[in-house]
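Missing here is one protein chain; the remaining ones are kept as they sit in the complex.
The block that comes next holds chain A.
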Amino acid sequence: MTESTFIFIILLFVFTLCFLTFTFSQKFSRPHQCFGVTLNENYQKNPSILNITRQFFRYSTFIFIFSLLLALIGYALLSEDTFGLAIPFLIILTMIGYFAVYIITHNKVKAFKKNLKEKPIVPTKMVVDTTFIQEKLRLKNIFKILFSAPLLFNLSISLYTFYRYPSVPDLIPMHWNFMGQIDAWTPKSFFTLLMPSIFSVFLVIMLLFTVTSLFNARGKLNPKKLEGSKKELLIYLKCQAFSIYLLTLSISLMFASIAFATFTASAMSKPIMLIFGALLLAGVLLMLYGTFKYNRKRSPKTSEEEDFSYAPEDDDNYWVWGSFYNNPNDPSLFVEKRYGVGWTVNIGNKKGKWLLAFLTLFVLLSLSLPLIL
């Protein structure tokens, strides 16, 4: 199998995953959220909403076929190296396509809501449970301790690099192909040798930050079944935090094996590659399981079970395109997304603006790095 074929298969996999996650995001979204617009569940059975949904499926299928064509064209026309470099751009192009489809649908639902004669009832009451806050703080501290293990592991690898530096050959491997074989070399320097472990330390800190933010994020409790919703939400948070932890372990292990393969100028160790693949898969599965379970429990079966609890993020006015939350009065850094699963940054406060700027810079840098090198 040539590398081009390998890239092509990976691209097919990524595009299918993109299509599936994007198309079924609405199914996993919070109840009362219809393509990023707060809308009562009853309205979601309305013929015009059903029509909008059908159109959405048609559009996203079109983007999916388009992305497959792009991959095919890349495979047939581009050389191995350019095809490899083109991957992120092909993926970004597809993402932009999906996002456009989402915005078109979002605007249609918004227009539908505007034309409604009877405005949907908006909950105005909120219940905050301080024992729930305390439990979240306790879990946050536990995860801080758990994260110290991969952090110390990565730091010790950085130290070990200093110790090994004199004995490392002058030419070190800097890239491995998908099969784990070395395909690029670079002269030895502290920068090239330390890169993997520094990058890894940085990633672990970022992921720790994500987990602590997860426990700081607002938990929406259902006032009608307080204890039940508290328990469900805590299980969900634990699943998310543990899956991020597994991801962190996987990344640490991957960078450690990169560091060792660099010292010894050897191919990547297959068993270790398998272990970090397995950890990654376990993390993803745990995240999916937790989310699926939580969403099934949370969707109200009867109108009486609906969680009539106020949250500032339920107000459409604070959202741009139903995807960006902009509320300067809300000190929260993360709020639950409206479309799909997970959290989004509040760009209304200073902290959120910094994080957004930082993330954009990070993405741009990691995209341009392979082009520079």
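In this section, contacts are C-beta pairs under 8 Å (C-beta built on N, C-alpha and C of every residue); 3 or more make two chains touch, one makes a residue touch a chain; residues count from 1.
By our rule, contacts and distances are computed from a predicted model.
Only one of "Ascorbate-specific PTS system EIIA component", "GntR family transcriptional regulator", "Anti-sigma-W factor RsiW" or "ABC transporter permease" fits the UniProt record of the hidden chain, and that name is "GntR family transcriptional regulator".
When the full complex is taken into account, the listed residue touching the unshown chain is A:216, out of A:55, A:216, A:269 or A:323. From the options A:197, A:240, A:327 or A:344, the residue with contact to the chain not on display is A:327.
Across the entire complex, the residue among A:104, A:127, A:275 or A:288 in touch with the chain not shown is A:127.
Although one chain is hidden here, its contacts on chain A can still be listed: residues 124-131, 133-134, 137, 216-219, 223, 226, 310-313, 327, 329-333, 335.
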